[in-house]
Structures are given as C-alpha cells and as structure tokens.
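One structure, pasted below without further comment.
The complex appears here without one of its protein chains, the remainder shown in place.
Chains here go by letter, A, B and C, matching the order in which they are written, and residues are numbered from 1 within each.
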Amino acid sequence: MIRVRVSPEPIDLAAEHARVERGGAVATFTGLVRADDGVEELTLEHYPGATEAALERLAEEATARWSLAAATIVHRVGAMRPGERIVFVAACAPHRAAALEACAFLIDRLKIDAPFWKRERRGTEARWVEQRDGDRGAAARWD
Amino acid sequence: MIRVRVSPEPIDLAAEHARVERGGAVATFTGLVRADDGVEELTLEHYPGATEAALERLAEEATARWSLAAATIVHRVGAMRPGERIVFVAACAPHRAAALEACAFLIDRLKIDAPFWKRERRGTEARWVEQRDGDRGAAARWD
Amino acid sequence: MRVLYFAWVRERIGTGEEQVDPPAGTATVAALVDWLAGRGEGHAAAFADRTRLRAAVDQVFVSLDAPIAGAREVALFPPVTGG
Partner (left out) sequence: MRVLYFAWVRERIGTGEEQVDPPAGTATVAALVDWLAGRGEGHAAAFADRTRLRAAVDQVFVSLDAPIAGAREVALFPPVTGG
C-alpha cells in the first residue's frame, strides 16, 4: 500500500505510523526544522503535480525493490517553525533489513528527485538553501 | 538524552517519538507481532535488571559513536497479539546519515545483545523462537 | 507553451508562470533558456549561471540539452532541496 501526501498541514506522525503497520517491521525517517542554527522560519516551495508524481514513483520503486507491504511519504509545504516536522517517510516489510534499507532509500532519493525548495529566514534575512554535495552521493549509492 | 524502558505496557509511539525529536533527523524502527503466520499470541520473557543494563549500554554506545542528540529503546514484555508493537528504537542526530545508521545499529545489536526470549502460541501449540543465523551476521557488520 | 519558475528563478523573474511562444527552431531546453534570457533583466539574472539551473519537460526531470518539441509545460528551477 502506497501513500503519498504533500500538504501545508502539520504531519500527524501517530496516524501515519499506524497506517503503515502492515507487517513485522517498520522503519521511518522524520526530518525536522533544526532549532539550533538561528533559523526562525523555514518555507518549503514545491512543483504541484510533479511533486506528487515523483514521490509516487519513488514509493513504487522502493515497494518493488524491497517487496514492501507498505510505503509512505508525507512532505509538508509552506511555512514552518523550528522543531516542526518537514518530512516523514516509512517502509513496512516482513523483516527489518528490507524496511531499514527501503527507508534510507526513500529519504536519500527524495532529497535529489523531488521538486521541493527550502528557504530559511533568520530575522529579516531570507536565503534559499543550497543542495549539499553529500546529497548526490547518498542517493547515488542506490543506483 | 538516553531513554530505555522495558514494560508490559503497550508502546505509545507518538509520545516516544516526540520525546526523541531533539535535532534535525530522527530514524526509528518498530518491530510488530506478525499477523500473517498463524501466531495467535507472542510472549516475551526477559532477564530483569540485566536487560535494562544491556539496553543502556547499547544506547550509550550508539550515542557516542554517532554523536546522537537522543536515543530511545522501548521493549515490551509479557503477552501480546498479532499487530502489536514489540520494540521501538529511535535515534536523533543533526543529519540523516547518523540517525539512519544508529537506528539500524540499535536494532541489529539489540537482537543479539539483550536477554529477551520469544515464545509463539498457535492454537494449543507453543514454541520458543530460535535465533536466526542472519541476526548474528547483521550485528557483526557493526563490529 | 507554458513555462514555470520555482524558488530563486521565480523570484528573479518576478513571476511563477508565463505563457510563451518561442520562435520555430527552438529545439532544446537550453535554446529556450537562451531565448527567455533576452526577455528582460530578471530573466537574464535568473539564467546567468546555467550550472545551477535544472529543468523538467511535461513534469519529467531532464537535462538542459533535452528536446522540447511538442512540450506543453517546461519548468526551470534550482537544484532541489527537499526532505
């Protein structure tokens, strides 16, 4: 079962986790707005339509590759504050190795394959976040 | 922040997850009683005192190795039903690679280092679960 | 043809969407970008550094040398930073 959601609503982790519990092992990754680097607000822009399609393809690829019982990708868009959840990905499989690997795959590939852009605001200064070199490397290990 | 809990109470995933959210990245693993292989009840026995000490050492090792902001290990004991949560481990770090690796380490090592024993009941037949060969191999990759 | 802009590409150009009619013979994304860059200062600034520019044709990620024949929607944006 694949679930993809892109929304300005806060991520309901308990509900999303319960939804993906369809086998013996569930692995999740949650990305949060870091509270320790002076950012007061983070805004996520995305490419409506293309984003959802990219996330669907990603969840389908993980499901086929690791025979998942369920895969979920929930990404928040719009403005959020330090400590809030930006993204939640989860993979459910009969055994843990598949769930853990698929979860890492989902977040590594989401970072380079899905059309989202982050803008940070500190006081009156706003800047677009640059892609990290490490993100391409982390995603490439799944090629 | 390290949290270790061994209890017959159901695992409150939302509360446990919120407690561990102290940085940019949280990775979790949840083990569930499989509902698809005829097991009607799973009972977890443990070695009181030694279990908690083993889990504390494990969480401390992960925290030191990956500079975690938080690590949680919650393990249920006693009788449980298909679909219920047996174990929840979580690692929080500034970036995702550390959180994902530490989470996999925690569950791989818990499987061979912590004194828990599983007994499955199908109808009137009960049997103790045998350790899987793969569990030793999965844990050994962290040596 | 519909052209979409995101993030700082959108900010520099001053709009997130334009309907454009590039000259016949505009074969690739790169050629479209060359033509769009001539539409004004904002466009020129947005497209000054092609190494930081990414594209999608009809919502599929492509490289800048990809053809645009028959495309209904081309999107231009910086490297993505989600997750």
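Rule of thumb we're sticking to: a residue touches a chain if its C-beta (ideal position, glycine included) is under 8 Å from a C-beta of that chain, and two chains touch if they have at least 3 such contacts.
Computed from a predicted structure; not experimentally measured.
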Chains shown that the absent chain touches, full complex: B
Contacting the left-out chain in the complete assembly, out of B:V4, B:V20 or B:L44: B:L44
Interface with the unshown chain - residue positions in chain B: 31, 44-47, 49-50, 53-54, 75, 86-87, 107, 110-119, 128-131
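Throughout what follows, only the chains that are shown with their structure count from here on.
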Rounded Å distance, chain B centre to chain C centre (Cα mean): 48
Residues within chain C bordering two or more other chains: 83
For chain A, residues that touch 2 or more chains besides their own: 31, 107
